[in-house]
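What follows is a single structure, written as structure tokens, with notes after it.
Removed: one protein chain of the complex. Kept in place: all other protein chains.
The block that comes next holds chain A.
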Amino acid sequence: MATKNAEALAAANKKYEWGFSSEVEQDFAPKGLSEDTVRFISAKKGEPEWMLDWRLKAFRLWQTMEAPDWAKLDIPPIDYQDAYYYAEPKKKPELKSLDELDPEIRRTYAKLGIPIEEQKVLAGVEGARKVAVDAVFDSVSVATTFRKELEEAGVIFLSISEAIKQHPDLVKKWLGKVVPQRDNYFATLNCAVFSDGTFVYVPKGVRCPMELSTYFRINAENTGQFERTLIVADEGAYVSYLEGCTAPMRDENQLHAAVVELVALDDAEIKYSTVQNWYPGDENGKGGIYNFVTKRALCQGRNSKVSWTQVETGSAITWKYPSCVLNGENSVGEFYSVAVTNNRQQADTGTKMIHNGKNSRSTIISKGISAGRSDNTYRGLVRVGPNAENVRNFTQCDSLLLGDRCGAHTVPYIEVKNPSAQIEHEATTSKISDDQLFYAMQRGLDQEAAVALIVNGFAKEVLKELPMEFAVEAQKLLAISLEGSVG
């Protein structure tokens, strides 16, 4: 075991490009994937028997499945045996001060306008957390304050491992109900080896007293490569959740296969926002994260509503389709997306709106921006079941091309079985016109600022759906992602 650990450590350190000499506290599962790995993970987390059985069932299923190949992605073969599936949440390498931080990252922080103290938290500077907490929120421990407030409201907000132990009935009831174990290759893999994630339960009639984003941002822990999120909003509840961060996230795990399940009962509403800025690889497409995510919401109750908002700027390969199954009468699904690809990035992303309930409605607004030599695909499905009367859907997919070496693709599927449905789909592809650029530049903007302005205008409909504090950062993020793509 000792040698294995040493080997693992060496591997982990090597992939950290900045060469920190850190004391990384790792506890690795042996390399490779087998039933033993699954048992190891489950044992390590002290999970009950039913959870282990659930994982093993998924693992056996996974062995019989094949990776999907229908997306417009060029995915290099992945050796699933050549990876670690479990590492204890690790301490970030501590820096003495921000001066030690990779200048590239520091520059990005500055451009995003992240306050210095918060930068320190993100970068993991020694002793930073407390300072950041004090500076930003004027309290001793913001985490405790938040927890107390949430508890008073009755909101359960735990890591999924904790939830499995503390609220097994709730977890058992909903885990795998929205995304079944056999759903797809990556989701099944996640079922078998998920590391950790978030569990949220908002009880009847409760409006979650804060944006869970705020909490999450301060307490962001590295939850590993196989994240599992389950959010249940009981009758009449409301919750807004933000995952991710505008700050660039470096991670030594190349493969990320997360599963997110949302359940909205009668009159409940969930707003789920994502800002994804994983390492996209260098300009030649070397390195970078593969992000294969399964996200699905079940609008089970009458008048339930789920709104997905995503800003995708990172990852070498993105394979992600946040979807809504609209079973409830009058239920509403929304999908707002901005996907930016630059250099050699590939993104195949979109949504599915499955209408089964009467009067259910959905809106899809997708903005794809491609630059460099990247490929950006919108792939979506709108399906109307035979018993879903008066369904309305509106879809708009716009693509913006920067440069003539990139690709923008639109693949919408529409399947309708009820004549009372009204489905509309519109798409356009355009580039930034010389007139627009000239106008912005003759008003005194340099070329990059002009492009950023125009791109932000293009993506405005989506950015306005983000929680306010993130909208501003997301705007800047778009500009940064496209740096060097024009001129």
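Brief remarks follow.
Note that a residue touches a chain if its C-beta (ideal position, glycine included) is under 8 Å from a C-beta of that chain, and two chains touch if they have at least 3 such contacts; residues count from 1.
The rule is short, and it goes like this: contacts and distances are computed from a predicted model.
According to UniProt, the chain absent from the figure is "Fe-S cluster assembly protein SufD", selected among "Sugar ABC transporter permease", "Fe-S cluster assembly protein SufD", "Xanthine dehydrogenase" or "Phosphonate C-P lyase system protein PhnH". Checked against the full complex, the candidates A:Ser42, A:Gln345, A:Ser360 or A:Ser399 give a single residue touching the omitted chain, namely A:Ser399.
Check A:Ser34, A:Gln63, A:Gln81 or A:Ser420 against the missing chain and you find that the one touching it is A:Ser420.
Which of A:Lys31, A:Lys44 or A:His409 touches the hidden chain is settled by the complete complex: it is A:His409.
Against the chain not displayed here, chain A makes contact via residues 70, 72, 384, 386, 399, 401-429, 431.
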